[in-house]
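A short worksheet on the structure shown next.
The other protein chains are all here in position, but one chain of the complex has been omitted.
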Amino acid sequence: MSDMTAPDLTWRAWLLTDAPTSRRHAQLASFYQGWLSLRSNTMAMFGLGILIFLLLVALFAPFIAPYDPFVQSLGNRLQPMGAEGHLLGTDSLGRDILSRLIYGSRITLYIVALVALIAPVAGLLVGTVAGYAGGWTDTILMRITDIFLAFPRLVLALAFVAALGAGIENAVLAISLTAWPPYARIARAETLTIRSSDYISAIRLQGAGALRIITKHIWPLCISSLIVRVTLDMAGIILAAAGLGFLGLGAQPPSPEWGAMISEGRRFILDHWWVATVPGLAIFTVSLAFNLLGDGLRDVLDPKDGGQ
Amino acid sequence: MSLLEVENLWVRFPTRQGVFDAVRGVSFTLDRERLGIVGESGSGKSMTGRAILRLIRKPGIVEADYIKLEGQNLLELTEPQMREVRGQRISMVMQDPKFSLNPVMTVGDQIMEAYLLHNNTSKAQARAKSIAMLEAVSIRDPERVMRAYPHEVSGGMGQRIMIAMMLIPDPQILIADEPTSALDVSVQRQVLDIMDGLVKERGMGLIFISHDLNLVSEFCDRVLIMYAGRIVEVCDADKLHQAQHPYTRGLLNSLPRLDQPRKHLEVLKRDDTWADAASVRGGQ
Partner (left out) sequence: MTALGIDNLNVWFGTDRDRVDAVKAARFDVAIGESFGLVGESGSGKSTILRAITGLAPTWSGGITVEGKALQGAKRDREFYKTVQMVFQDPYASLHPRHTVDQVLSETLHLHGMADIDARVERLLHDVGLGKRFRFRYPHQLSGGQRQRVAIARALAGEPDILLLDEPTSALDVSVQAEILNLLTDLREEHKLTYLMVSHDLPVIGHMCDRLAVMKDGEIVEIMQSDDLRNNTAKHAYSQSLLAASVVG
């Protein structure tokens, strides 16, 4: 199938058409419409801007960072912000805080990406299967979900890390294990309303099986609300990772994980406030960015008024 | 002077593809009569009703030379003043009573609240008045209905309750937007009869918005036919079946009729000139 674009048509007109000419065209057009409505949301674009900036920083960390984040210089320790050569000062071992922050963004993104891959997918699976199957399957799956939900998140994560051992991967695993139940609940609630809709009845009357209905018809509608929820939860995930780092159960020193940096800086918080505050501000900014983006995405992706 | 005069009413919605005009320069007057507005979905009939009460949601814009209620231009009122007008002087009944009633309050509490909001009286008196109101809309067992929650009453009953609530402040104009399309035919008649009686008894003006030509021709005095945001024809309701405009004729002919069986129904052929022609004035 070829794209039958008339030469005098601009890209914009082609993307905004009401009569797409191929499968790809239809997808691109609907994607572009979504992008346009996201773009009109200033706060969401602000959030997206921060996140793209973070991504670039993480990508080019070795080129941007003025110092090696691990090299200590005890003679130069606890320099204040704006000190010569150290824009954000140095920490208790004389390491440049800016460089550590820049390298730390890699760890933060790594944690966020892994959790964002594991938790919603697990939740989606459990929730849609429970919601569509109903009966015993539903009861059993949802009671398991309830058990996970009943524990405070950090306490459960602590227990997992204690059992698995400290380290970033285990921290990610622990956070994911505590983060999936809310997604399962959302997915189940969505599935329950979708399941009784006419278009699901219609495809059932064509002889479609449960697997096809769940993966091809229910998932696409659940995913958008999950994406929104994930971006809104990102702040919490970063904070949980930082919390584990702070408690010494996440990233291990000398790793420049932001939570671990706060943990190190807390000993000097009264005399040398910037050591703990700067990574704190970084966590705050990124969390805020995710929240703003999530809010904007909700307006674009919410299936209840999707495409209107 | 007419009860309501609308002159050159426009309702616009800015969209990504430019401004969409839902209502385009509509003018009409309303006296103490039953005025029907008919048209298909998207003809702007509901928007016209809402625009009179300035109930168009943002980013929609209402523009008009004037919308005069007994000589007072509603467009010049402030929002708090407008709130006084809504309910007190012009009431509106929507299509589905399920969405208009508060699901967690009993019907009685809601009617009494509406009554107390407009009248400074005791609860006992409000209760007596509410029961009288329910009786006025032919509810046989008002005491029981007062205690019921909205989900416990049927659609027809719910719509009668809504009408009762709307009539409590004794408005001069009632705007009914498809008040019976969610109801079964037999219940439809009852609700219409009740509205008819109340309008006549109180000397109110009624704007009856509907897609159902037969219903409107039977129930109203005068009918405005709307197409693409404009009025294409105005006629006396009992002469609707002799309407001249091809659009009105097309609508009437596309209805299946029990007394005239045929294999294929007549299909309305739309003409672009209908949308471009100037709006017909719906008034004297």
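Letters A and B name the chains as they come in the text, with residue numbers starting at 1 for each one.
Convention: a residue touches a chain if its C-beta (ideal position, glycine included) is under 8 Å from a C-beta of that chain, and two chains touch if they have at least 3 such contacts.
Everything numeric here is computed off the predicted structure, so don't read it as measured data.
Note that of B:134, B:251 or B:280, the residue touching the chain absent from this view is B:251. Of the listed positions B:117, B:132, B:265 or B:278, the one in contact with the omitted chain in the full complex is B:265.
Within the complete assembly, residues 18-23, 25-26, 30, 197-199, 201-208, 212, 216-217, 220-221, 303, 306-308 of subunit A touch the chain that is not shown.
Summarising the interface, subunit B meets the missing chain with residues 40-41, 155, 184-189, 211, 213-214, 218, 250-251, 254-259, 261, 263-268.
Everything that follows uses one rule, which is that only the chains that are shown with their structure count from here on.
Chain centres here are Cα averages; for subunit A and subunit B they lie 48 Å apart.
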